[in-house]
Structure formats: structure tokens, C-alpha cells
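Just one protein chain is left out here, and the rest sit where they should.
Residue numbering begins at 1 within each chain, and the chains themselves are lettered A, B and C in the order written.
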Amino acid sequence: MSVNVNTLREDEYFFGHKACAGCGGALAVRIALKVIGPNAIATIPAGCMSAVGFNFPQLCFKNNAIISTFAGTASMMTGIEAGLKALGKKDYKVVGFAGDGGTADIGIQALSGAIDRNDDVLYICYDNEAYMNTGIQKSSLTPFGARTTTTPAGRNIKGNQKVKKNMFEIVAAHGIRYCATASIGYLQDFMNKVEKAASIKGTSYIHVLAPCPTGWGIKTDECVEVAKEVVDCGLWYLAEYEHGIYRLNRRPREFTDVAHYIRRQDRFKHLTDTEIKEIALQRDAKWQLLDKQYFSK
Amino acid sequence: MISDVNEKDFTSLKNIPFAPAYKHTLVSVNSGFRTEKPVCNREKCNGCFLCYLYCPDGVISKDGESIKIDYDYCKGCGICQKICRKDAIHMEKER
Amino acid sequence: MTKEFLSGNEAFAYGVKLSRPHVISAYPITPQTTVVEKLATLVERGELKADFIHVESEHSALSAAIGASAVGARTFTATSSQGLLYMAECLPYAAGGRFPIVMMNANRSTALPWNIYGDQRDSLTLLDSGWIQSYAKDAQEALDLALMSFYIAEDKRVATPVMVNLDGFTLTHTYEAVEVPSDDDAEGFLPDYETDNKLSLEEPKNMAFTAGPDTNTEFKYKEHLGVLAARDVISECEGRFEKYFGRKYTGLVEQYRTEDAEYIIITLGTLYKSVCECVDKLRDRNQKVGCLRLRYLRPFPKAELIEALKGVKAVGVLEKDISFGNEGTVYTNVCSALQQSGFNQPCSNYIAGLGGRDVPLSDIEEIFSDLKREQNGVHFVGLEE
């Protein structure tokens, strides 16, 4: 592993896009492409990144990039890879960038199929925890308690009542060669994982948490900070799965205050102290399992 | 650093490609997104390049021991200012 | 060239094999399965060098085909009925991207009620998806259309995907003699696929992008021109085909004894030969009848229809389809063309063969005698009140 801020390619491949200021997803895409380099072939479904990147005649990718159907990120990657292989091309990496809805909801079937076939592609899910492009609707990766436009917080229901689906473990359960979680708050870790995943022959998957200032109700300059805090407070974890083994990249000895993380975001504004305690308890239960899963071996 | 702003007229039939496929093209800048702009104090900057790394728009580039900001495409999000450990970047109100 | 005894699906598979696709992606559905089974066997035996992708759904089948086509690979897929509807989103996508994918569709009824048998509800539902659509009359034409469709789709003037339709079971699963060209016979007929409309490591592109109100009409107009350009290219391709293989095709329509006909049935697919058989029978009884087959529904053979129907007393459109609340889709298309030409003879619509119901010659004879009543209207054939 050699990629870092000094060795990273200085060329920009995702430039001039119309993402909101302070967009976590745009940062994830930009960094991943800089790690992979000019022979990355980006496949991006309908969603924020395609909406902000491909507005003819304002086209923001310097490498090859194509919009797929919403459900078809992984299957289009499969086809691109098969086509290039059949044409005898070498030295390219097909990389997908789909959001949480595009991955965990509508695109999960195609993703599962690609992993099952072990197609030589890298799938990156940039998770901003709701359908942001259509105006902040709940996805299956929206966390418990979050307010979205389809899980409004009122007197009767306090936002989203379901806990976040665990895509990382779902993907790992396929027996995939390599998958990992990441956060744009820890870019060195993310870059390491992209570099590693891109070097793998076969399907690899990275799930990178990428806050959306607009949807989460934070200031544009807080995006990276919040993405770091979600790891530090234990509500997100940085891990890898390779050759059947789970590894935790970061095990905070002590978690920072969940309430601080929650209180700074408008989407959780309605939560009471009791409910925030409930979230902290969910976190503790999850970590008990994680500790067992990762350290008992 | 961005040089391929394209002035071609993309509204006439003959200039529009037959299929939705075209090279990297920029016809409009993003400076209008901004109400504040980041300004770097080169004296304080130690060239750690964290701001370059964390910029969602890739508008910060390395410039010797310090950095350079492309104000055509900077949206003024302020992430660079927050990430800077040397307090070398401050935000200035746009007129 | 060897004479084989093949089903429509098997014949089509040989046509695909002769076209040398790089990538085949497909998901099984009755009655399409045997075409992809045959191709998988040919790949396994090494007779066809293609990457066969076992996708997990029809949506992925066409999505993967688009991906492969978007890097310049020759690509084939096949489906039917619910599968075609499941991939529906990807159809205009492939057409708008100008990706010359060839797809075989085994025409089959659509649920509900569930039914696996042949009718044309599936493809006609998607007539407006931007694809060229052709309908084969027998297994020989199925093979030949497979080969010709790649030629037409990949022509730079066209750059449009082609859907070749085979009547479910009555063509896909019916065996008959077929002349199968050898690889040597086909050598040179279909040039390698060359295009600039692709993702390329040398010249990277942004593809399948958004075009707002300012430019959208221009893209759609060009797409429309692409389908229209297929008229000339089909004709050129058939000329070339005849030189290579000796079989002659007749463009967007095929006609049988229409020159002096007073009553003509317009139909598509395998029903054509049934109607022709009936025409012979009635001609023996001195009835001036004829048959016209729409080989292609997109581009629509407007000019050919107008020309062929000059001087007739009445026309019937026989199709295995109904656009609920209106009339048969083919009928709508035919009437529109005729109306624009000032044709004002009666034109009626006969809906038959839904859900695989047999259309025996006796039914067709009845349609011909009904035509003589010279009335407009929509009739469901064989419906007992």
C-alpha cells in the first residue's frame, strides 16, 4: 500500500460537477477515481452523482463514465467488463458508484448477481442514508430515528422506525473476495481500501459513509467532521472482509458521545434524550456482536 | 488548472452528437454557488495538503509548499478551512 | 450450407452464431429458453467464441448488454413476455444510447391470466421503445433475420437496436427444414462492428448522459432519423444477403397475390403463411384475395402499405394483440398510414390467437368472407357470445 496525500495522482477526474457544496458523495467519487486513475470506467446509476456530473453539455468526468439505469449499476458493470474482456482490452478497472438506495434497495439484485459471478468489478456504495437526489426519502440504509420526507417526525411517529440494513455483512455473506466499510471522514483508510479493492481480480465492494449536508441538516463545512464523528462515536465502523476473515480497522477504546453526533443534525432534531439513549444502547449491542465476530477468532 | 471550458454552441442540431456520448466538457463555472470563499495564508500553510485531499470539488491543487484554489469551480463549502490544522485558511464574504 | 431440421429457436441460434457476437447475456423464460440453451452449447463446444453472462434477471440481461455494447462489443440477448416487460426500462435506454444490440423475443402472452403461449401483446406493448422490430414467418427467416439484424443495427446511419420476434411455440418450438450456412458461407457478410459511440481508454467519454429541454428534442430527432434510416439499410442488407446466400427478402413488407386483389388481409409473423394458403384456396374459387405481411413494424412501412392497397375494396388487419380500450396496435398503425394517404375503403380489425389459441384456416376463410361486408370495426375471432 503506497497511496497517500503525497503519492496520490494530482489529476482530477471528477471536476466541475454541480453537486451541492460540501457533498460527501462527490468527495468519495473524486478520491476513488484519483486512486484508481485514468483507466477507471465509472458506472453511475440514476442518482445524485449522475445528476450532477452528466448534464450535457456540462460533462464532468475526464475518465470514461456512463450512467446506468437505477437498478442496473452492477449489471451494466458486468457487461462493460465482459465487453472489454471479449475485445481483448487490458489495464482497466470498472468501478461503480451507487448511493444507498441504488445499492441496498433497487440495485441489490444486480449487485448480488455480479458478486455471485465474481465479475471483475469494484462496486462502491456511497451511503448518505436516504434518497437525496429525489429530495430526502427513506431508504433501507436510513438510520433509526432519522427524519426524511417519507418518514416525517410528528406526534405519532418519530421518523424512521427501522434500523439500518447491514450491507457490508450482506455482501460478505456472498463469500466475496474483498469488501470493506469506510467513511469520508477517514480518507487515508478509504484510499487504502480503494487501492486494495482495485487490485483484486474479481468482485470487490466498498461501503463508504458519505454525509449529505442538505439531507442531514448540517453545515456544508461539517460534512467531513460528521463523517469522522460517526466512526468515533461507534455508530459506524471501519472494517474489512477478506478471504473469509473479518478485520476491524479501528476499535475506538472509548466512544465519543452519541448525543453530540445526533444533536448536531437536523434530521434527528425531534429525538428525545431517551430515544438517543436507545440509539446508544443499539450501538453497544452491535459492538458486542462485532467484538465477538472480529476478535473471538 | 482547468483549461477545457468549451464555448461551442451546443444548441444547434449539427453540433449535438448523434448519441448521448461526449468528452469531458465544461461550459459553466460553479463560482455562483458561493457566498464565502476560502483564502489561504501561505505564511501559515505548511503544505500538508489535507485541504487538497478533502475538497469535494477538487479545486485545491498543490502549488509548491502551499496550495492554489480554482475560484471558478470552488463552491465555498468551507471543508478546507475546517480541516486545516494550521489555521491557514479563512473564509471571506463574497461581495 | 447444409439442410437441417430445426426449431425456430435453434435456427435463430445458428444465425446468432454466424454473427460472431462478443457477448451474450440472457435469463431463461419459456418459450425463449431453447435459443439460449443452444447458444450456451455452441459456446461450450468452442464453436462460438462469446462471453455468455448468466445474469440474474431480464433487467440485468439487457443492462449488461448495454454495458457491453457501450464499449463496442457485438451483443445479443433474448427474452419473452414478462421478461421483456421486466427489462422494459432498458429498451428505450439501449435505443436512446444508439447501442446496436440484437434481441430475439419469443412472442408470448402477458399475464394476467398467466399464459405461456404465443401472442404479440409483449412486443407490441413496447413498439414505441425506439427499437427496430421485425417479425419472422418461419425458421429460415428467423436464422436469416438474426444475421441481417446485426448488419442493420450496426450500420452507422441506423445505430439502433433490433428486436426480432418469433411467434411463441408455433415458430420457436416448431421444427422444419432450414438451410444453415457454414461459417465460410457467411464469411465477409457481416463486417466487424466499428463505432465511435463507445467508452474508450484512448478517448474517454461521458456516456448515457442527461440532456435537458434545450437539447433533448435534438437527440430524440436524431434517434428517430436512425430508425427511419433503417428503411434503406434493410434494403441494402437484403441485396447483399441475396448475393451471399441466394435467398431474397422483400423489405418492410411481403405480399402474396395482392396485385389485383380486392380483399387483403394484413398480418404478421407465422400467420402469414396460413393466410397465403387460404388465399390460394379462395383464388381457386375465383375470389380476388391477397395477403400482406408486415415484416417490420418499426420503421413502419407506410409507403409500401399505401402502394399495396391501391384499388382494394376492403382490408382486414389480423393480429394476436389488443390494446385494451382501443383496438389492435397493428390496426392503429395501419389505419394511421392509410388515413394519411386518403385511403377511404373499409378497414377492419381481427383479433385472434390470444394466449396461443390456434388460428385454423377455417377462421381465416371466415375473415375473408367477413371482409366482403365492407365494414369497419374490431372483431374478436372465435369468441362465442
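Following the convention adopted for this analysis, a contact is a pair of C-beta atoms (placed from the backbone, for glycine too) under 8 Å apart; a residue touches a chain by one contact, two chains touch by 3 or more.
To be clear about the criterion, contacts and distances are computed from a predicted model.
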Hidden chain of the complex, named as in its UniProt record, picked from "Methanol:corrinoid methyltransferase", "Pyruvate ferredoxin oxidoreductase gamma subunit", "Cyclic nucleotide-binding domain-containing protein" or "Molybdopterin synthase sulfur carrier subunit": "Pyruvate ferredoxin oxidoreductase gamma subunit"
Contact list for the unshown chain, restricted to visible chains: C
Residue of C:Y151, C:F169 or C:F245 touching the missing chain in the full complex: C:F169
Sole residue of C:V162, C:L252, C:C335 or C:V359 that reaches the chain not shown, by the stated touch rule: C:V359
From C:S57, C:S81, C:S149 or C:T270, residue that would touch the chain that is not displayed: C:T270
Contact residue for the chain not shown (choose from C:F99, C:Y117 or C:Y296): C:Y117
Subunit C residues touching the omitted chain (full complex): 3-5, 30-31, 116-117, 167, 169-171, 173-177, 270, 272-278, 356, 358-361
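Note that in this section only the chains that are shown with their structure count from here on.
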Distance between chain centroids, defined by C-alpha means - subunit B, subunit C (Å): 51
Centre distance in Å when subunit A and subunit B are each reduced to the mean of their C-alpha atoms: 23
Shared interface positions of subunit C, touching two or more other chains: 204-209, 211, 215
Multi-chain contact residues (two or more partners), subunit A: 56-57, 59-62
Residues of subunit A that touch subunit C when the two form their complex: 38-39, 41, 43, 50-51, 53-57, 59-69, 71-72, 74-87, 89, 91-92, 109-110, 112-113, 116-117
Subunit A partner contacts - residues on subunit C that touch it in the complex: 22-23, 25, 50-51, 53-57, 59-61, 63-73, 75, 89-90, 93, 199-201, 204-212, 215
List of subunit B residues in touch with subunit A within their complex: 1-2, 6, 8, 10, 20, 22-28, 30, 33-34, 48-50, 52-58, 61-62, 73, 75-79, 81-83
